[in-house]
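Note that this complex is displayed minus one protein chain, with the remaining chains in position.
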Amino acid sequence: MAIAVAEKRRDSLGSAKVREAFVGYAFVILPLAFFFLFFIFPMVYAIYISRYDWGVLGPIDSIGFQNYRELYEDDLFLRGLRNVLVYTAFVVPGQMALGLLAAVVVNQKIHGRPFFRAAFYFPSLASSAAIVAIFIYLLNVNGLLNAILGTNITFFSDSDTALPSIMGLVIWTTSGTVMLFYLASLQSIPTDVYEAAAIDGSGPWRTFWKITFPLLKPGHFFVLVISIIGCLKVFDQMYIVSGGTGGPNYSTLTVVLYMYQTAISDLRWGYAATMGVVLFAVIFGLTLVQRLLFGRAEVS
Amino acid sequence: MVDKEAAPHVASIERLARGEDPAAGAPVGEIPGRGAGHTATKLLVYALLLALALLYFVPFVWSVSTSLKTIPESVQGFDLIPDNPTLEAYDEVLTEFNFARYAANSAFMATSVTLLNLFLCSLGGYAFARLRFPGREVLFMAVLATLMIPDQLRFVPVFQILSDFPHTSWNLDFPSVHYNLIGTYWGFILIQAVLATNLFLMRQYFLTIPKDFEEAAKLDGAGYFKTYWRVMLPLAGPALAAVTILTFQGMWNDFFWSLVILQNPDVYSLTVGLSSFIGQYKTLWPQLMAASVISIVPITVLFVAAQRYFIAGVTAAGVKG
Partner (left out) sequence: MKNRARRTVLFGTLVASLLIAAVTAAVSQGKTDAQAAPAAQEVTGSIKLAGWTSGGSTEGVLLKQVLAGFAKKYPKIKVTYTALDPYQQNMLAQFAARKPPDVFYVDSNDFPDWAKQGLLEPLGPYIAKYKFSTKPFYPRLLNAFRYKSKLYGFPKGFSPLSMQVNTAMLSRAGVRAPTTWAQLRSVAQRMKAANIPAGGRPICLQPEWPRMLAFVYQNGGSLLNASKTRATVNTPAVREAVNFYIGLINDGLAGTQQQLGAGWCGEALGKEKAAIIFEGNWVMPFMAEQFPSVNYRVNRMVRNKQPATLSFTVSYSIAKASKNKAAAWTLLTYLTGKQGMGTWTSKGLELPSRKDVKLRVPGRTAFIQDAAVGRAWQFAPGFSKVMTVANNELTAVIEGKQTVNGMLAKVQEAANEALR
């Protein structure tokens, strides 16, 4: 019976492969069509129009790489780039550290674990608009934080504190999601490892740094990649807090916000597309660098 | 047919059903060999934990408290308990400022997008994981690469596509039907129908399911779709749960595309409503907090109810790189 089945399979091996390929394409055709239409095509379109002076109604002038040359000397763009890199440099480690701390804590044998897990994840549930609304209230000059600190700081209107305030709010919000990813990684570490460490007389701090932390490498990598991409694309919070201006004193101007302003207020779509292409190149480059540095291929 | 007890993926669902917490996994637990000072350490740890948890909860508690106050009271001081708690702000926000409508819109769109994603991403994820076709890996990489494209870069072409692009921009005769999906639910639903992260999640999960199940299904004479529908999908419970919750949450809180596509206030989602409320009435604190609370509560309820499935899903889907 099994032999007959095996023979039957071997006979139609050639066409079976073709059939499998055909079904494979059939299954992915819809998702791929979506990605092509709403991602790939717009990206190609952006690269195309970046070589033009492109207005609302279409091309005004073909100018080759002039947009790129202008971008290279554009003060505001360089500021936006610097702001977003600084932002990323603080927010990524911040949310990783806080998320890891929360994950380790929640992973302990303590009472009320679901409560703590929910508490740490709770901020991630809210929308960026809601979080900003709450923080505008709390960080108001007559608000709660100023009352506790006994100060009079206009957090979102002072160029020294505007961006850090946003960083704090984002770290607080996203640490919950990071916690869940780390939790998953923590689960996959077998208990024997800890038992062995305990037998060796290793204290909890040492166990964590020498054993747990390195074993979390796949988790670190995943979180790092996702976080960096998300941070470089940040828009919502800056837009809502500064009312779209990137102020005060350029402190909340990010690349994406400047790109948005250029498109919507200055109507220079070719130039805006140029910024998007450059940003994409930066994100792509950084992701590639991470892949090379940390080895592990995502495709297993 | 299949030894379900042996399959870890199905087993976790069974465990969930039994009330066990599959994400409990392997907690670090107590470290043997420590004696005195143990209780003190434990108390300290609990105290720190509570402080940290409080830090996470305080802003929300404050928002709820403010939302129950009147405007004069909200600027006066920092009492946690309102003097005369009133639901006035909620009433105003729900009716006059239309947030009840916005909530219904958000719910409809989030649900529709989630259902579409569940079907399309599981189908696609299965194909990428298990079916062999030329260019599979390259196509998958391309899909992942789309995550790096900023939304603001795509928005004009996407907008044009949704509003009769072939006719208006290319002057084509095909398709002969004129359409305009801007200002409708469908425009929004269409562009979110497939999310790269969901596709990735489903594929990763399918990769971890042993091939025996499919072999068995094939022996039983099942075709590709039937295998997918009858065998693989049921096994992918935790991943589907993860997709459901992540997608619903993502769509509920989506800001940029709602801003661009839902131009008609009749179809506004909660985020757009809230953002425009901030722009106009930023300092009506009770109303602002009431609106924020309204946008957070439904998703919280969903999370609390489905917490286990979600965490099981993210865990089991293997964020293992």
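By letter and in written order, the chains are A and B; residue numbering begins at 1 in each of them.
We take it that a residue touches a chain if its C-beta (ideal position, glycine included) is under 8 Å from a C-beta of that chain, and two chains touch if they have at least 3 such contacts.
None of these values were measured; they are calculated from a predicted model.
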| item | value |
| --- | --- |
| Contact partner of the left-out chain, one of B:Ser65, B:Ser163, B:Gln204 or B:Ser295 | B:Ser163 |
| Residue of B:Phe97, B:Tyr228 or B:Trp252 touching the missing chain in the full complex | B:Phe97 |
| Positions on chain B where the hidden chain makes contact | 71, 75, 96-98, 155-156, 159-160, 163-165, 168-169, 180, 182-183, 259-260, 263-265, 272, 276, 282-283 |
| Residues belonging to chain A that touch the chain removed from view | 55-57, 76, 140-142, 154, 157-160, 245-250, 253, 261-268 |
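Heads up, the rule we're going with is that only the chains that are shown with their structure count from here on.
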| item | value |
| --- | --- |
| Centroid distance [mean C-alpha coordinates] between chain B and chain A, Å | 15 |
| For the chain B and chain A complex, residues of the former touching the latter | 21, 23-33, 45-46, 49, 52-53, 56-57, 59-60, 62-63, 66, 75, 78, 120-121, 123-124, 126-128, 131-134, 136-137, 139-154, 156-158, 161, 191, 193-194, 196, 199, 207, 219, 224-225, 228, 249, 252-256, 270-271, 274-275, 278-279, 282, 285, 288-289, 291-292, 295-296, 299-300, 303-304, 307, 311, 314-315, 317-321 |
| Parts of chain A lying in touch with chain B, wherever the complex brings them together | 5, 17, 20-25, 27-28, 30-32, 34-35, 37-43, 45-46, 102, 104-105, 107-110, 113-123, 125-130, 132-138, 142, 144, 147, 172, 180-181, 183-191, 194, 198, 201, 203-204, 207, 217-219, 221-222, 229, 233, 235-236, 240, 243, 256, 259-260, 263, 269, 273, 276-277, 279-280, 283-284, 287, 296, 298-300 |
